[in-house]
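Okay, handing you the structure first.
A single protein chain has been omitted from the complex, and every remaining protein chain is retained in its original position.
As written, the chain order gives the labels A and B, with residue 1 at the start of each chain.
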Amino acid sequence: MHSKVWDSIFRSKLPINTNLDRSLVIFNSLTLHIHPVKVREKAIKFSYTFYLGMISFFLFIILIVTGVLLMLYYQPAIPNAYENMKDLQYVVSNGMFLRNLHRWAAHLMVISVFLHMIRVFYAGAYKPPREFNWVVGVVLLVLTLLLSYTGYLLPFDQLSYWAVTVGVNLIQYIPVIGEKTKFLFLGGHEIGEYTLVRFYVLHCVILPLVMVLLIAFHFWRIRKDGGLH
Amino acid sequence: MSKIKIIYAVTSILFLLLLAVSPLKEIFKDWRNFQNSFNSYTDSFPFKVAKVDNGLKQIWNKNLGIIDRCITCHVGLNENKLSNAPQPFTSHPKIYHDNEKYGCTVCHDGQGLSTKYEDAHLPTEFWDKPLLPRKYIESACYRCHDDLSDKFTPLHNKGKELIEKYNCVSCHDLPGIPKQYTPDLNGVGTKIKNKQWLIDWLKNPSLYATNARMPNFKLSETEVTILSDFLFSFKERRNSQSLYPLPEYYNTLKKDEDFIKLGKVSFSEARCISCHSIEGKGGKLAIDLIKVASKASEKWIYSCIKNPKAIMPGVEMTQFGFSDKEAAAITAYIESEFVDWNINEDEIQNIKPVTGYYEKGIEIYNKYNCGGCHKLDIKEIKENKGPELTTISNKKLYQIEWGKSNLKHSLYEYLENKLETPRAFGENTRMPEYKFYKEEITAITAYLLAQRNNEVPQNYLVRKNKVQPFKPQGVIGKTFEKYSCLKCHSVNDYGGKIAPDLAKVGSQLNRDWIRKYFNIPYSLRAIVEERMPKLFISTEEVEMLLDYFESVFIDDNLDFKLNLTEKPEELEKGKMLFKEKYGCQSCHIIDGSGGYVGPPLDNVGERLKPTWIYSWIKNPQKYKANTIDPKTGMNEEDLLLITSYLFHKRSW
Partner (left out) sequence: MNNIIENKTEVSTEPLKVPRRIAIFPKETPVKFQKEIIEEKLVQSFPNLIIREVICFQLVVIVVTFISLFVDAPLEELANPMNTPNPAKAPWYFLGLQELLHSFPPLVAGVLIPILVVIALIIIPYFDINIKRYGLWAKDRTRTLIYLSFSFTIVSIISILYKAYGIFFPSLIIYLMMLVPFFVPHRKGIIGWFYKMSLSEWIVGWFIFMAVVLTIIGTFFRGPGWGWVLPW
């Protein structure tokens, strides 16, 4: 096991026997080092958190992977967007599977984030010093909804068009800035190609970027606020 | 080993298994099976059929916006040897378009993007245009073409005729369909003898006449009563001429046998049955006369015979040149013969009108758009048309009111059902019932499915030159109108299709012959019963028409000199050529013997002008595209000899 190649890639030496080794696994890994080296035994029980935050995060990972793959087949144009859906369904190898993964993971993520929030509230885990992380969590919930909502338009079928219309019509009831905001969102007075492009950019670039940054911040604050420690 | 490790092991196995299995679903897609079975199927053939390489195939036509993946499964489309293979491997019947170039859905509809059987062919919830059934496929031709002959689109053309016949355009806008004549109802109270007749007619016209064109409006008893009272109140003929008074001698003579006989002779001389039928026998252009005397008043019948266009504006019936006495005699004949013997005259009583019938009558009249067909000159009549059908084929399914019916959702199913039971789709529909035959429904549906906006690019459109309408002005126009010439004849394809085209008649026929023919029309072919009716045209009118024919209905190409011979031995040579070399007698009668296909040619020299005979024999199809007279390609010498021989066949 102690080949040169292994050593060059992984900083941890095998076998892992001592607690020092175990600590070093966490410590030396880029992906793992956001974890503390030790955690409270009680805090990692399933019944304590139901792993809802973790589930939401993994769903987000699935969404990113499938989303990037879907982007390869997608043009934000009319009627190409819709035809791309048909292509995914009929032509692209496993295209339908990919789309299914993305869609169901998105729905599940909305549910799991919502449940996560409820769990945190009833555990009282929003209380100082975690109050700001709760706020970040609320923003993440809103972002999740926005991501799901902007993605809803992209197939550009009847379902998505009218679902988005219903939502967008609400914006115009905002006093004073309603009409302008609606125009800003739609890139016009009604849903069209520019709307599709705007929603596409929001869905694929802006919102995920903000989301990733905030998730990182959220995780960091969990540790700094005492998290699992 | 601890519990968590077991869980870890189980989830890991499941995880890897699922990731490995998921892509397998792709391999079991239907189209892959089809391609594989095609290859093994064609292996069993004695001849060689090209194998298909596995993979998705599609036809892409950027101009038409078509991506058709049909050929992924329909792999044998262009393989002529597979005409009897089972679907989806059958080869495509021979057509005029290259499917590689045009794609499939441009004609067949269906979901070209799909590679699943159900989605591609069947009406599915989210696809408006399922595969067009084979019987309707010809309506797809009209996406690019605008006018195709019966050879290509027989069903569609039949549908067009039916739509014309049933006068659909009185309620539905449809371009290019002329409105049929329908009687106006001004003074209908003076026409109809008997209110009960009107009531029965309104209830169900086909009970009176099985071929009645008026559909059944399914009026309620009260509606029928009100409407008949309303119509019966129109005793005055506003805005149109009043009926002609019967001559005084009519009443004394109407039972006189000689007088009736005169009527009968005139009736048959004028060949009324060219257009009218009597108990189903005779022409189909006009109404059946069998019970007409029980329906219409004497005075009205007399006026109709005397001058139909005066009392029925726009009617196609010609105005015969009968004298008053002849007209009265025909009336007497009709009164004596064409009576509904089942009607007991004593039972005919004047039923008292219901109160408020006039206002309610107008309401009903407008509700069912009676004014669409029947003119009634009172100002309350409003147009109340049904939906226009110009682009019916573009109609999306969501735009259709399906009512309570549970049809499979497709446009053609809707149209078929609408035509069969028009009131099936909701309470407020008012379309009347036509009792179409199944074939008629199919034909009309085929026509309607062709009514659509152009969706194909301009350069795909094939547009025929439209027929120029022939509308002479002045006295000639009035004469043409009076005798309804264009009901049967056409001029450069504009007009009726029953009788020959008149556009070159001046270069074709001798003046004297036409003059005689006007006087005593006869059938040129012994086996054909149809002939022109005797119109009783006055001499001045005949001469005027003949002048017009000879100055306008002329083909300048036929104005040349022919070196015809009069020498008997050369005429004899022509006769030999006619009878033996070219065997013309197999179709034409001459000297008392010959075939019945073409017209007899005894006295043909009296009828036809020599240049016409010459040019016709040279190329018959040039003058009548669908004639079966063969183009023999005979040489100039033979041609001249035969023409001389035929021209010689005359009494002068």
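One rule holds in what follows: a contact is a pair of C-beta atoms (placed from the backbone, for glycine too) under 8 Å apart; a residue touches a chain by one contact, two chains touch by 3 or more.
Bear in mind that the values here come from a model prediction, so they are computed numbers and not experimental data.
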Exercise. What shown chains does the left-out chain touch?
Worked result: A, B
Problem set entry | Touch criterion as defined above, residue of A:Phe10, A:Phe121 or A:Tyr194 at the omitted chain | A:Phe121
For this session: Can you list, in ascending order, the chain A residues touching the missing chain?
Result: 16, 19, 22-23, 25-26, 32, 35-42, 44-46, 51, 54-55, 58-59, 61-62, 78-79, 82, 85-86, 89, 96-97, 99-105, 107-108, 110, 117-118, 121-122, 124, 126-132, 134-135, 138, 141-142, 145, 148-149, 152, 155-163, 165-167, 169-170, 173-175, 190-191, 228
Seminar exercise, completed: Listed in rising order, the chain B residues that touch the chain left out are 2-5, 7-8, 11-12, 14-15, 18-19, 22, 25, 125-128, 396, 398-399
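By our rule, only the chains that are shown with their structure count from here on.
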Problem set entry | Interface residues, chain B side, partner chain A - complex | 22-23, 25-26, 56, 67, 69, 111, 113-116, 119, 126
Seminar exercise, completed: chain A residues touching chain B in their complex are 83, 86-87, 89-91, 93-94, 97, 157-158
